[in-house]
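The other protein chains are all here in position, but one chain of the complex has been omitted.
The first chain written gets the first letter, and so on, giving A, B and C; residue counts start at 1 in each chain.
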Amino acid sequence: MNAGYATEQLESLLAAASADTEKGKVASYIPELAKEDPRQLGVSVCMPDGSILSAGDADTPFTLQSISKIFTLILALCQNGQQYVFERVGKEPTGDPFNSIIKLETIKPHKPLNPMINAGAIAVAGMIQGKSVEDRLNGLLDMLRKMTGNPDIRINEAVYGSEKKTAARNRALAWFLKDSGVLDGDVEETLDLYFRHCAIEVTTKEVAKLGMVLAADGIDVVTGERIFPEEVARICKTFMVTCGMYNASGEFAIDVGIPAKSGVAGGIMATVPKRMGIGVFGPALDEKGNSVAGVKLLELLAKEWKLGIF
Amino acid sequence: MNAGYATEQLESLLAAASADTEKGKVASYIPELAKEDPRQLGVSVCMPDGSILSAGDADTPFTLQSISKIFTLILALCQNGQQYVFERVGKEPTGDPFNSIIKLETIKPHKPLNPMINAGAIAVAGMIQGKSVEDRLNGLLDMLRKMTGNPDIRINEAVYGSEKKTAARNRALAWFLKDSGVLDGDVEETLDLYFRHCAIEVTTKEVAKLGMVLAADGIDVVTGERIFPEEVARICKTFMVTCGMYNASGEFAIDVGIPAKSGVAGGIMATVPKRMGIGVFGPALDEKGNSVAGVKLLELLAKEWKLGIF
Amino acid sequence: MNAGYATEQLESLLAAASADTEKGKVASYIPELAKEDPRQLGVSVCMPDGSILSAGDADTPFTLQSISKIFTLILALCQNGQQYVFERVGKEPTGDPFNSIIKLETIKPHKPLNPMINAGAIAVAGMIQGKSVEDRLNGLLDMLRKMTGNPDIRINEAVYGSEKKTAARNRALAWFLKDSGVLDGDVEETLDLYFRHCAIEVTTKEVAKLGMVLAADGIDVVTGERIFPEEVARICKTFMVTCGMYNASGEFAIDVGIPAKSGVAGGIMATVPKRMGIGVFGPALDEKGNSVAGVKLLELLAKEWKLGIF
Partner (left out) sequence: MNAGYATEQLESLLAAASADTEKGKVASYIPELAKEDPRQLGVSVCMPDGSILSAGDADTPFTLQSISKIFTLILALCQNGQQYVFERVGKEPTGDPFNSIIKLETIKPHKPLNPMINAGAIAVAGMIQGKSVEDRLNGLLDMLRKMTGNPDIRINEAVYGSEKKTAARNRALAWFLKDSGVLDGDVEETLDLYFRHCAIEVTTKEVAKLGMVLAADGIDVVTGERIFPEEVARICKTFMVTCGMYNASGEFAIDVGIPAKSGVAGGIMATVPKRMGIGVFGPALDEKGNSVAGVKLLELLAKEWKLGIF
């Protein structure tokens, strides 16, 4: 793939997808996110040689939000092993909205169906080890800094504060998990860690790099260093297919066919096995919480470059 | 009804119902309640002249638990009026366990179906007015002290502490209500008030007096003083029939037919319109949370004295 | 109660309630019912001496629809006894719409929560004994003819046909019950019986008489004959309070406080213990399926004549 030609294609597809920004709305339940300009759209692609192609608002910082669920899961798997993790959180897609509480009560034993819904991700956050919230947070930041090669990755404090203040539903989920014995330790500390994970700030370039590490089965293609085991990468890519795009994951798998994880700040991390990592940013969301123009752009890219895995 | 003969009947029926204590278990999820001797059974009946008949463990102190939901509702209705209260909590029985969270998500608009399930009672606790939790609590204690003629009614601090510590599910309910906009104000303060209401300590004699005030449509039969409006008494008696005995209310209405409210410490307050208030204490519970021998005793009493309202 | 004065009151309250007919709509899912004039409103009251007072459209024929659930239950209890019946159908209100299927799957063991929701009433219809559908139907018709003193009570064939044709949801419920082992025998035959029960044609005068038999604990006040045991009457009146008005039963119990059963043709049968039976007809329904002006009229009557049981 010629970099110049590919960038032209990126720009042309981004222009085509841009119209769809009008079909969505920025997340309103977190006040800080509601301030974003819904017309933004940016994309970066990281290649196996570490080179990056970009188009549009590729350098605008945004927060990971649910994209962080993948990395919390990676860390939890590395620290605790599969058995421990999957005794406390399941592997099944749900068909329910990301913040639904119903299945926590109806499923016996009470455990979140998967680590990509909020309940599951809170349970996974509870598994992250460390002496303090700060310490537990640094484990994740360190991993992300290494994967992106950017030592300055940090929390957006305004978003974190906004998130923490408006997190009643997540608190309900966490306390339900506590009641069910899924969550050990201090609930407020785990929620605090979860909110901070969500508020980690990145650009599409960094997200593309993160996606490339997954595409390379856990290896940093720039340094050649293995960041996490191949097995962990495989698990994450599978979850990205079955439940990475909230309760539109099935539709996305059919229409686009690339493992991907979205966040309500408008980010999407996609990973094309062996071939590339893709970072998208488009804060106008559809009613299920996915970047509406971001999904369109990935669909166009998947068609143009034949990226689908099915 | 001759008092001596009636007391003999009480004793005889209590003896008959006592065997059923073996069919239940004391509440285990609140450690302090788990300490109770499951074989206890006591009853008191308050007559329209204020006289009280008793049998068995009538003087053993226990905590109101869910029986308090009736009095929180009375206070909330007196302070805020029907319209305010019922905009935030419904009037329908649910068929679900008392601590279920499912319908909070499935019913639109999200509001608890009635004030007798935990979610509804927490919402009602949030409506109690006052400058502080202490102040808000005192409103209820004052009313109960007046109704029972016992100025010493107070919180059982050990139960309150135990309750507060093990209240993860109630915290989940409260935060869900906060998220839905049903609960204004500080969630932890409202929960604190709710836990204190549950931990108010009484005996069957006091519960019988409380039931008699409801039977007399809000009037204290000893002093002749009106404690709350007739309309409020009517509303409470109706809720006691449709949802006073958790998700066994329909069965109790058919088998016993007296307005009643139970609590997981083993208490039941029953109210026979115009005729009597009844307080029962039997800490061995059935799987739905009602005193198993207490229900039996009320069934026997209802048959013997023809107390059913249907 | 002076008959002339009482009739004047009836007419005046009916006039007041009439305005509410505009707030509802006739049932549209059964084409034959959709033909009714929504502005109709009629009422009859049957007194303990068998005399009847009426106002408005008291002589307009309409079909029992869900009001028949009470009489199918009476017959099933008389033929099979309480134990048999309540092993197959519960006693609890549900909080769900009358045609909901969810709890059939979520409740273990799978049995309908009560006999007033469609699933429960279909299960009860399956218990009615007889050699053929015709034979099983005649048992109910005979009982209703005796109770009303009208030997001509019969099925409205057009409504029956319309009902049978548009009954997909009821078929779903019946087959689910079959799958759960609640329903023995032929499903289509039981459904056929159920549809015929729903299509029995009456006027408010007959419904008032039916309500009076329940008010008199199972005795026909005209002939003095006992039609069914007191125990059965008590059970039915209790169900009328806890689940007689669909998922507005709790609200009706608080606002009106009279045991009552409604049907989607616009009928309501109310029964004031010892005092009177009331038949109402007003085909404009609220969104839960109750006659909107009929409920209003009962509320006014209950206030004026102090009919509430709470």
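FYI, a residue touches a chain if its C-beta (ideal position, glycine included) is under 8 Å from a C-beta of that chain, and two chains touch if they have at least 3 such contacts.
The structure displayed is predicted, hence computed values, not measured ones.
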| item | value |
| --- | --- |
| Among shown chains, those touching the left-out chain | A, C |
| Touching residue (missing chain; options A:34, A:133, A:222 or A:248) | A:248 |
| Listed residues A:56, A:257 or A:289, member touching the removed chain | A:257 |
| Among A:8, A:92 or A:186, the residue in touch with the chain that has been omitted | A:92 |
| Sites on chain A contacted by the missing partner chain, in the whole complex | 90-96, 103, 113-114, 234-235, 237-239, 241-243, 247-251, 253-254, 257, 259, 273, 308-310 |
| Interface residues of chain C (partner: the chain not displayed) | 100-102, 104-106, 168-169, 171-176, 178-179, 187 |
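In this section, only the chains that are shown with their structure count from here on.
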| item | value |
| --- | --- |
| Chain contact graph, described as a line, ring, star, complete graph or other shape | line |
| Chain nearest the overall Cα centroid | B |
| Chain A-chain B separation of Cα centroids, rounded to whole Å | 47 |
| Rounded Å distance, chain A centre to chain C centre (Cα mean) | 55 |
| Distance between chain centroids, defined by C-alpha means - chain B, chain C (Å) | 32 |
| Contacts with 2+ other chains: residues of chain A | 106 |
